[in-house]
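Note that one protein chain is taken out, while the other chains of the complex remain in position.
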Amino acid sequence: MKSSTNQPVSNAPQDLGAKDPVVPVWLIVVCFLLLYWGAVYFDERGGWFSTQVYTPYVSTEQLNTIAAMQGPPDPRVLGAQVYGRTCIACHQGNAMGTPGTFPPLAGSDWVNEKEAGRMIRIVLHGFGGPGLVVKGQPFSTASVMTAFGSPPLVGLTDEEIAAVITYVRGNTEWGNHAAPVTPEQVKAIRDKTSSHSQSYTPAEIMTVNPAD
Amino acid sequence: MAEIDGSCRVPLFLMFVSGAIWLVIASIFGLIASLKFHMPDLFANCAAMTYGRVHPVATNALIYGFGVQAGLGVALWVIARVGMTRAAQPWLIALGAKLWNFGLLVGVIGILAGDNTGFENLEIPRYGVVFLFLGYLLMAIFILATLHNRGERLLVPSQWFLLAALFWFPWIYFTANYLLLSHTPVRGITQAVIAWWYSGNLNLVWFGLVGLAVIFHFIRQLMNRPLYSRHLAAFTFWSIILFASWCGVPATAPVPAWIPSLSTVATVLTVVTALSVMVNIRKTCGTGCAQTENPAPGKFIAFGTMAFVVAWFLNALGAVPGVRSVTGLTWYGVGVWELNVFGFFTMTMIGAIYYIVPQVTGMQWPSVGSPKRHYWFALLGVLLIVAPLVIGGVVQGLNWRNVKMSDLDVAKNAVKFLRVTTIGEVFILLGNLMLLGNLIGLSVRYYKLHFVPVYKGALAEVKTAGVKP
Partner (left out) sequence: MRHGPLVFLAAFFALSASWFGFVLTPQVQLGRSVQETNSVMKAELYPNDRPGNARQGLEIYRANGCVYCHSQQVQQNGMLVNVVLTDAGKNTMAVADLLNEEHLGNFSGPSVGAGLPKTILTNASIDVATVLAKNVKTAGGVTQLRLVPVGPDIERGWGTRLTVAQDFVADATALPGSLRVGPDLANEGGRHRDLNWQYVHLYNPGAVTPKSPMPAYKFLFEQKKIGKQASPDALQLTGELKPAAGYEIVPKAEAKALVAYLVSLNSDTPLFEAPLTPPAPAKSTNAPAK
């Protein structure tokens, strides 16, 4: 028999002139069935592209339910998060601030006052101006602390302010050992000082009674 | 025809002989890696011979040294033949192959020295990757030029598959290596997702496209009848591109659930690829394959086809939720990988080599029965490697779920299956040595036939001209 191995392989039109069989119907049906199964599977288990849903959980609603089941989170967590988002830029991660520009929060008597009235006002309405001395070091007049009391831009809610102040006041690693602060206290002071639109100056804040 | 074949001779020789050498290296290292499970103290004092360095050398030598290189060589020949045109710039293609080999050599030495990147199938360190990529570009550009020069403008399925593969490899290779190994790599688990994406695309999409292109071509070549259905071939093509390109991420991965879900769905869907190929080939072969005086290539390619269908079926099965909870992260996946890369792709390429080299050189293999012997060794080897891995993987998965069995006992039980796998590795090594021996034997005969007379003639001319040699 003549060897077929040395013939040129033609892809010439006579090859293709014959009717080309179509894809078998059953294969198309299988393909669609599997696509349907795939769609259902992804709907059930895919978490709909959420970054937080991992197998075996199915949705962020389920994760929220579970989170709620564990009771309210440790307020220090919220405080640390707020600090890490907001305060860390100036006061630094170790709460030592920058000499001359941003005062430290670690071991500062401004932080460790028995009543937190001054601290709450500072966070709500901002702070800056001449004559600031913290732990014996003077700080410049040029830098002004933003007012964090008013949402939506840089503003924090009462819970967040209370959490971050509690976190800073109670952080023993930083040498602070003052009592925590509740959101109600923050709200009371916010209402009391609602008409105070300028940031506090050191001179002005010294006239405030912390227990107020 | 002979002219077309002859134009390919230089690059093909280089690629096939280098590929065969890398194949032998891969088998040797694979055997050493396999032995370490049974003899943990083997080479215990040698850092370069630890399992974690020997294993990636074996896989990379197999995939890049033989797989991609021989794949490109066979692709060149298929494109030249089908397009009825000479290879474009064969010396530049050969240069590309040299760059490729250099990059791989440098990379392999780097892995043994400890520069293993840690990502599967991407272990070659940065300094090797650069050469591999440049070599690939050189080879691929001129293979595409050969395609461009074709006589008949209408493309057959083999050509579509090869065209897509030639374009896809640089994309995945560059993306993965750049994002993982550059000076500013991606961070965290994203690295693993990209590595899995690359691995799935290389092993399933690239090897699938090139291997099937070769199988489709050789069915026509060896049996002198056309493929049963172009439409089915198109269906196979689109199913590979749409579904297999999303495979690779294991369902257990520590990533948000949408990533492994999409990958699972895609992997199960690749079963339609296997089915379409099965139908197409069955209907083409119909009443049996024609006999030729050189049955060995046909045997390799027939086995490659069956291995493709089985491997892709097992791969899809391994992703089905109920099965995956048993087979996930076990030897099952390794067995399926071996069946796909060695049983399907490597066997197909070896069969193609056994057919192409005589065509291109005009000579026969030194030992007529040797390719057939190689086939039986390789067949035995693949079965002895894959079957225990797949079965052992299932057993191992069931054992991991049985909490009463300690970690150590599960590991020891799994290793019992690996004893059979090691024997299979020995057979594979012997078979690959036969391939290398055949290639070297044929090239020696070619040299003696073509170069020695020329040399002697030149020498005689010089003597008669009275000039002292």
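For clarity, chains are labelled A and B in written order, and residue numbers in each chain start from 1.
Operating definition for what follows: a residue touches a chain if its C-beta (ideal position, glycine included) is under 8 Å from a C-beta of that chain, and two chains touch if they have at least 3 such contacts.
Given the structure is predicted, the values throughout are model-derived calculations rather than measurements.
Visitor: Please identify which residue in A:Ala67, A:Ala89 or A:Ala211 touches the non-displayed chain.
Guide: A:Ala67
Visitor: Which of B:Ile241, B:Cys285, B:Leu383 or B:Val420 touches the chain that is not shown?
Guide: The missing chain is touched by B:Ile241.
Visitor: For the chain that's not shown, point to the residue among B:Gly19, B:Gly107 or B:Pro256 touching it.
Guide: Here the residue in touch with the unshown chain is B:Pro256.
Visitor: In the full complex, which bits of chain B touch the chain not displayed? Write them out.
Guide: 36-38, 40-42, 44-47, 50-53, 55-56, 114-118, 120, 153-155, 160, 164, 168, 171-172, 175, 179, 186-194, 196-197, 201, 238, 241-242, 245-246, 248-250, 252-256, 259, 262-263, 329-331, 333-334, 396, 400-401, 403, 407-408, 411-412, 414-415, 418
Visitor: Just checking the interface: what residues of chain A touch the absent partner chain?
Guide: 49, 51-57, 62-63, 65-67, 69-74, 76-77, 79-81, 84, 167
In the analysis below, only the chains that are shown with their structure count from here on.
Visitor: Provide the C-alpha centroid distance between chain A and chain B, rounded to the nearest whole angstrom.
Guide: About 48 Å, centre to centre.
Visitor: Over in the complex, which chain B residues touch chain A? Could you list them?
Guide: By the definition above, chain B touches chain A via 1, 81-82, 84, 152, 154-156, 217, 220-224, 226, 228-232, 235, 239, 251-252, 254-258, 260-262, 264-266, 268-269, 271-272, 275-276, 279, 283, 290-294, 321, 355, 359.
Visitor: Applying the document's contact rule, which stretches of chain A touch chain B when the two form their complex?
Guide: Going through chain A, the ones touching chain B are 1, 3-9, 11-13, 15-16, 20-24, 27, 30-31, 34-35, 37-38, 41-42, 45-55, 57-58.
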